[in-house]
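Take a look at the structure set out below.
The complex is shown incomplete by one protein chain, all other protein chains being positioned as in the whole.
In order of appearance the chains are A, B and C, and numbering begins at 1 in each one.
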Amino acid sequence: MRIQCPFCGERDLSEFSYRGDAGFKRPDAAAPDAGARFFEEVYLRDNPAGPHEELWYHLYGCRSWIKVNRNTRTHEILAVSRP
Amino acid sequence: MSDSLAFAPRSPLAAVGPAAAAPVSAPAPAAAAVPVAAPGVTAAVLDGFGLATVLARKGSSQTLAQRARERFGIDLPTAPTLSAASGVAFAGTGPGAWLAMADRGGNGFAAKLMTDLDGVASVSDQSDGYVLIRLTGARVRDALSKLVPIDLHPRAFKAGDVASTVASHIGVTLWRPADGPDAAHVFEVALFRSLARSFWHALADAAAEYGFAVHPP
Amino acid sequence: MRYSIFNLVRQAFTHHRGWGPAWRDAAPKRAYDVIIVGGGGHGLATAHYLSKVHGISNVAVIEKGWIGSGNAGRNTTIIRSNYLLPGNNPFYELSMKLWEGLEQDVNYNAMVSQRGVLNLYHSDAQRDAYARRGNGMLLHGVDAELLDAQGVKRMLPFLDFDNARFPIQGGLLQRRGGTARHDAVVWGYARAASSRGVDIIQNCEVTGFIRDSGRIVGVETTRGAIRAQKVGLAVAGSTSRLAAMADLRLPIESHVLQAFVTEAIKPFIPGVVTFGAGHFYISQSDKGSLVFGGDLDGYNSYAQRGNLPTVEDVCEGGMALMPALGRVRVLRSWGGIMDMSMDGSPIIDHTPVPGLYLNAGWCYGGFKATPASGWCFAHLLARDEPHEVARAYRLDRFAKGYLIDEKGVGAQPNLH
Partner (left out) sequence: MSSARDRIPSQPYRLPHHGIVDRAHPLGFEFDGRRYSGFAGDTLASALLAAGVRLVGRSFKYHRPRGIVAAGSEEPNALVELRSGARREANTRATVAELFEGLVARSQNAWPSVGFDVGAVNSLLSPIFVAGFYYKTFMWPAAFWEKLYEPIIRRAAGLGRASHDSDPDTYDKAHAFCDVLVIGGGPAGLAAALAAGRSGARVILCDEDFVLGGRLNGDRHVIDDMSGRDWVWRVETELRSMPGVRIMARTTVFGTYDDGLTGARTFGALERVSDHLAVPQAHRPRQRLWKIIARQSVLAAGAVERPLVFGGNDRPGVMMAAAVRTYLNRFGVAPGRRAAIFTSGDDGWRTAADLVQAGVSVEAVIDSRPDVDPALVRAAERGHVQVLLSSQVVGTHGRQRLSSISVRGADGRLARFAVDLLAVSGGWNPSVALSTHPGEKPRWSPGISAFVPGDLPRAMSAAGACTGSLALADSLKEGAGAGARAAAATGFNAGAVPAWKSSDDRVRSSPLWFVEDFDGKAFVDFQHDVTYEDVVLAEREGYRSVEHLKRYTTLGMATDQGKTSSVNGLAIMAALTGRSIPDVGTTSARPPYTPVSIGALAGSHRGKHFRPTRLTAGHDWAQERGATFVETGQWLRAQWFTAPGETNWQETVSREVRAVRSSVGVCDVSTLGKIDIQGADAGAFLDRVYINMFSTLPVGKARYGLMLREDGFVMDDGTTAQLAKDHYVMSTTTANAAGVMQHLEHARQVLWPELDVQIVSVTEQWAQYAIAGPKARQLLERLLGDAFEVSDRAFPYLACSQFSWRNLPVRLFRISFSGELAYEFAVPARYGDAAIRAIVRAGETLDVTPYGTEALGVMRIEKGHVAGNELNGTTTAADLGLGRMMSKKKDFIGRVLAERPGLTDPERPTLIGVKPVDRSARLYGGAHFLALGAVPSLENDQGYLTSVAYSPMLGHWIGLGFLKRGPERHGERLRAFCPIRGGDAEVEVVSPLFFDPEGGRLHV
């Protein structure tokens, strides 16, 4: 698998480290339902079989976090962007 | 002070450096298709340079670029490339991130950058954090291609290009200065000093079949 | 016909014409008491114990492909009960006990081979962590020994003791650990369950759930609707996809784990060895192949295959541990889809949706769990209450914070 880093260009998988679902939005800690919201954000996943928005870190490159849209059935990379 | 004489800098490659470095190994026979004449790869450990990471402060990339032009006559690269002028060079290593280098000046260089770029960039001295190795020779690309997973063909990696990548489990940043007099490509590799000996071993290993020589800087 | 040497010899004289199908390849009926989705080890074991222990035989196991096509058919077959945490330890020990009686229970030789599982350690801190784990095992009556480097060397002289980057200081040994023949486990449970009337329905994919005022009363499949009072999910890597059909989001990600097998060679490696400092573990199958693996590739995947960086990482670990492996050849590599939970431990519980029960989150460790998982899931389905050794495997533990995190890496599934 090769990932197109917006800064470095297309690089081998081995240069990156994976975090997972890019959907994570940090909820407002002051909100009354903060506990439930944080639980959902941190623990629950759609985990789709198909296109998946995910975060990768260009560990051995420019150290950018990048957002990759990848098909989890075929590993086909569909799009790459800065988060 | 008496012992200030003894108080000298020391490269992690001092031990393996020119002297003790892997001997110029006999180039492998014709089978390996090496020019039996010269060693295919030569390395030099650089010294005395100044090095610093320069990170643009939020929303000040414009002013930073301007300062760089004023103070160093350099157009800050916004891509993984190298801009050099009068002994100073900036390598683009990430969005809003550069590795600034001066052939000489050691830690003083970072100090100067801090004042020159005050308020527009965060500067951290790395003069001691990295070792720099210059590589050249007819087979330098063959040797490097055993270490790094990037395309070093001149079509893909032109003179002045910069890449941060991994060389057998070791993070490196390398760039291509102008070719040497013998028209052979030149690469300079920067890596964390603590890993210098491991990298050196991997390099000597990779270059051995082409003949590996070490030159004093 | 019973499987025995006696019948085997008798059949030899009649060209084995007397053997019938190991299990009935059933067509779906309109309704069952219980439907288990997933014809892997867990689903089939659940059906077996439902019928044998709880007398519930009007059961269907629904498999989208052929039974054992999932992780049961592609895992590295290690069985052990050397767990650290109280939430896990008794469950896996029950599983080990069930393994020990499995052949007699199902009359199918699953080649349970208790030749020991050895986890190497390379530092004092690792040793103390293993001591803590081993003591926990002993507290529960599970066998455990802590070997020093010499002890390891006596067992495995061919490991690298002289030139290692991370010298071997010793290992935690569970002699009762070992391996079992993965396919035979699937076929054995299928045969036993089928003989008690369980319908094993292959090539039948569940595509949705039938609901009646919020409650799940059956499944839609590629072979039509099938009704049931209770539906249990045992679909491992596909858990999230089925949960989604019931509008559930789960604390699970699907990741690919690769495995490797070498050309068959004469006996070399006794038991199972895991290399703590590298990502590598290895054993030798009855057929002579070395079976080995390492880390997850690390990204979400449903593709059942991985990439080269992991292949290299695993083989580097292998060479670092056993320099004699250099000339042994990898014959085949493949991948399976892990249902990685957020704390690395499984879930056996009701779901918020009435009528729907969940058995998931097995990560890369669910083969060893197969018997106990079936045992406890059957118990839950039959009695509507968790089996005592599976109490900790609640679905709400993530929200409540009662996590069972053996590795201590938190909600980052690819690190478990």
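Note that in this section a residue touches a chain if its C-beta (ideal position, glycine included) is under 8 Å from a C-beta of that chain, and two chains touch if they have at least 3 such contacts.
Everything numeric here is computed off the predicted structure, so don't read it as measured data.
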item	value
Interface partners of the hidden chain - shown chains only, full complex considered	A, B, C
Sole residue of C:217, C:325 or C:381 that reaches the chain not shown, by the stated touch rule	C:325
Absent-chain contact - pick from C:122, C:230 or C:379	C:122
Residue among C:262, C:300 or C:373 touching the omitted chain	C:262
Residue of C:119, C:202 or C:221 touching the missing chain in the full complex	C:202
Residues belonging to chain B that touch the chain removed from view	3-4, 6-12, 15, 25-26, 28-29, 31-32, 53, 55-59, 106-107, 111, 122, 124-130, 142, 145-146, 148-151, 153, 155-156, 168-170, 192-195, 197-199, 201-202, 205-206, 208-209
Chain not shown, touching residues in chain C	3-5, 7-9, 12-13, 15-17, 19-25, 65-66, 68-69, 73, 86, 89-90, 100-101, 103-104, 107-115, 122-125, 127-136, 138-140, 144-146, 158, 160, 163-167, 181, 183-184, 187-188, 202, 262-268, 278, 284, 286-288, 303-305, 307-308, 311-312, 315-320, 323-334, 397, 399-403, 405, 407-411
Residues in chain A touching the chain absent from view	1-4, 10, 12-13, 17, 19, 26-27, 29-30, 34-35, 38-39, 42, 55, 57, 59, 63-65, 74-77, 79-80, 83
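Here is the rule we go by: only the chains that are shown with their structure count from here on.
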item	value
Chain pair, A-C or A-B, that carries the greater number of C-beta contacts	A-C
CA centroid of chain A to CA centroid of chain C, Å	29
Junction residues of chain C - those touching two or more other chains	none
Interface residues, chain C side, partner chain A - complex	238, 240-241, 244, 249-254, 298-303, 307, 309, 342, 398-399, 411-414
Parts of chain A lying in touch with chain C, wherever the complex brings them together	1, 12-14, 17-21, 36, 39-40, 42-49, 52, 54, 70, 72-75
Complex contacts: residues of chain A adjacent to chain B	6-9, 11-12, 14-15, 59-64, 82
